[in-house]
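All protein chains but one are shown in place.
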Amino acid sequence: MNFSIYDFTSFNQWIDKFLFDNLPAFWAIVVEMTIIGLVVLLFYALVGLFLVYAERKVCAFMQNRVGPNRVGPYGFFQTIADLFKLLMKELVYIKNADRLLFNIAPFIVIIASFMAIAAIPFAKGLHAIDFDIGILYVIAVSSLGVVGILLAGWSSNNKYSLIGAMRSGAQIVSYELSVGLSLITIIILAGTMQFSAIVEGQANGWFIFKGHIPAFIAFIVFLISSTAETNRGPFDLAEAESELTAGFHTEYSGIKFAFFFLAEYMNMFIVASIAATVFWGGWMPFHVGGWAGFNHIMDFIPPLVWYFGKTFFIIWIMMWIKWTFPRLRIDQLLTLEWKYLLPINLVNILIMAFIVLMGWHF
Amino acid sequence: MKESDFRDNETLDLFKKSGGNIFLTTVDAMIDWGRSNSIWPLTFATSCCGIEMMAAGAARHDFARFGIEVYRASPRQADVIVVAGTIVNKMAPVLKRLYDQMSDPKYVIAMGACAVSGGPFFYNTYHVIRGVDHVIPVDVYVPGCPPRPEALLYGVMQLQRKIRLETMANPRKTQELK
Amino acid sequence: MNSFFKYFTDIFYAVKSLLTGMKVTGRYFFSPWEIVTQQYPENRKTLKMYDRFKGEVIMPHNEHNEHRCTGCGICETACPNGSIEILQAKIDMPDGKKKRIIDKHIYHLDMCTFCGLCIKSCPSEAIVWGQEFEHAVFDRSKLTKILNKPGSSIIKDIVE
Partner (left out) sequence: MKEIINLPVKNVEEEEYHINMGPQHPSTHGVLRLVVSLQGEIVKSLKPHCGYIHRGIEKMCEKDTYPQIIHLTDRMDYLSAHINNHAVCMLVEKALEVEVPERVTYIRTIIDELNRIASHQLWWCSFGMDMGGLTCFFYGLRDREKILDIFEESFGSRLLHSYYTPGGLMMDIHPDFQKNVKAFIKYFRKKIKDYDDLLTGNIIMQLRTKGVGILTKEDAISYGVTGPSGRASGFACDVRKHHPYGVYDKTEFKEILGTKGDTFERYMMRMHEMLESMKIIEQLIDNIPAGDYKAKMKAVIKLPAGEYFQRVEAARGELGVYVVSDGNKSPYRMKFRSPNFSNLSVLDHISRGCKIADLVAIGGSLDYVIPDIDR
């Protein structure tokens, strides 16, 4: 076995071979799937908990205060305490709620974000599945979450929840368009929808630099519209605290509420990692053409560090945006999408196509 | 802060004794640790004390250090209701309803003279509840008019001490005693 | 054409205003020395209230367990919300007369609004402001206090 932190392909193949050698084919696949499922689940929980903690600390520093610091060093175990509490909290059943939909909704939301992780390459060879239509899959899966939100709002038998869910529906359906179009800009440049191929294509320069200004505009549009798609501030109309108390999850308590809470942060992680993969080269180190020595030093930094560094930087930008801006109104939200982001995006695709056609990109 | 530095250790000892032969297991200790370190308050303020509650959450005093900054507007997700301000007869049913809507385990801090006893409105008025404990069970009383944010933080620490006495077998024993 | 330019200038000014806002929060994020938080339970040793801080009403006693309260009841009438109750007792003086003295100076901390009228009206300066603010208790009856310590007596030279 030839294992290195720079290439996980051989490691995965070794496990695969080991299982198939020792078990019948059916059971080997079952065991493989179970292992992957468990690993993704663990990863999901850890990243979710860390992001909640990070958000609290980041917003605290932006607001001139220190944030949680009494549970563990620098309050690091704060979210674990929250988790224990939410696990043990009573689940309230609403009398006139639609029981089935009310109970299913949080799971739909969390499964939607769960499925999207599968396609994301964390390092070379480290991904659950490498579709050749990876981007399409992620866009399709991430928009499933809105079904859960709509169900949650509808089934709660609460007017605030309903308004929040309807807002969220309008919001996500329209911003889906911008997310897709801004990714298409890069697909034109990359010529593929496969995540691994997109990352390989950035070996000699990230797309955000390769694609001139259109790629940068696409990145900004993607950042805005994906923030809106994850229901985060300043687009958090679905749970607008000052207007709708807690929006679509007003009636949820305990662990079901925690699912919504966690799904929000995981969605943030997913869109940030897509942005990092598509625009910033994923796990690919920072290379400058012609500087062999510099590139060589950069290669020493493991891909996982590059990947998480980029992802968390983009998450930090999203937090920065959230903790600075006031919330938009629903009509302004739609105006922003249909009057600004969409036309800009369409023109942007044209320019990008022109650049690629003329071979002007690096 | 040492245990002996706190006030009213006698009542706490009484709670401990009422537990009888139930001992805190490891699971209990873990759950209590979680509960006591993540007390999410409900955004509920009726009058002046609400401003000091806001000040306690703001940059100078920073509630968040205790992990309490997650102010939930929905009672379903809140753990503690800080009754900050006067409760009048018209408001009392609403308060009771809010308390009922909260999911267990739930705690109550009566903040300020009005919530503790009616305060300045104890005599001579016709419309004020004389102490919020006539409506809902109160865990910790924080007197003051309004109490300083530090006093509220102290009240929260008292509540944390109380939560740490809970067991799985008898989770609400500290309130049933009254 | 004019509206076409307006479209782009709008975007430009919008982005500029958003970046101005982000500059503020970003600056505070990278300047942790501007954090103003006081870490309350950790700084208890150094935390000092201002001299005039109104924490609670206390009755200072000297080393012989003597106070200055005559039990006149002026503070009781001055109090706007009845937080002070004076219970008087009668004792026999050596010259055969009966004299009223203070039995219990009951102070309801749970009702006090810290307006200061009692302290201002006290003719013999028997009660003053205490600096304590950590009053939170589990039992409301603990907040009703008797200010004169058991067995205390009045300082001799106080005249009503």
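Order of writing sets the labels: A, B and C. Residues in every chain begin at 1.
In the analysis below, a residue touches a chain if its C-beta (ideal position, glycine included) is under 8 Å from a C-beta of that chain, and two chains touch if they have at least 3 such contacts.
Model, not experiment: these values are computed from the prediction.
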Note: the excluded chain touches shown chains A, B, C
In the whole complex, of B:D8, B:E52 or B:D79, the residue touching the missing chain would be B:E52
Touch with the missing chain holds, among A:I139, A:I224 or A:A240, for A:A240
Missing-chain contacts on subunit B, rising order, are 42-48, 50-52, 54-55, 58-60, 73, 75, 85-86, 88, 90-91, 94, 98, 120-121, 124-128, 145-146, 148
Omitted-chain footprint on subunit C covers residues 13-14, 17-18, 20-21, 23-25, 36, 50, 52-54, 78, 80-81, 113-117, 120, 129
The missing chain sits against subunit A at residues 59, 62-65, 159-160, 163, 167, 233-234, 236-237, 240-245, 323-332
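In the analysis below, only the chains that are shown with their structure count from here on.
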A student comparing B-C to A-C should find more C-beta pairs in contact for B-C
When centres are defined as mean Cα positions, the distance from subunit A to subunit B in whole Å is 38
Whole-Å distance, C-alpha centre of subunit B to that of subunit C, is 20
Residue numbers in subunit B touching two or more further chains are 59, 62, 65
Note: subunit C residues in touch with at least two other chains are 35-37, 39
Given the complex, residues on subunit C that touch subunit B span 35-41, 44, 47, 80-82, 108-114, 133-140, 142-143
So, in the complex, the side of subunit C touching subunit A is made of residues 11, 18, 21-22, 24-26, 28-29, 32, 34-37, 39
Listed in rising order, the residues of subunit A that touch subunit C in the complex are 58, 61-66, 69, 320-321, 323-325, 340
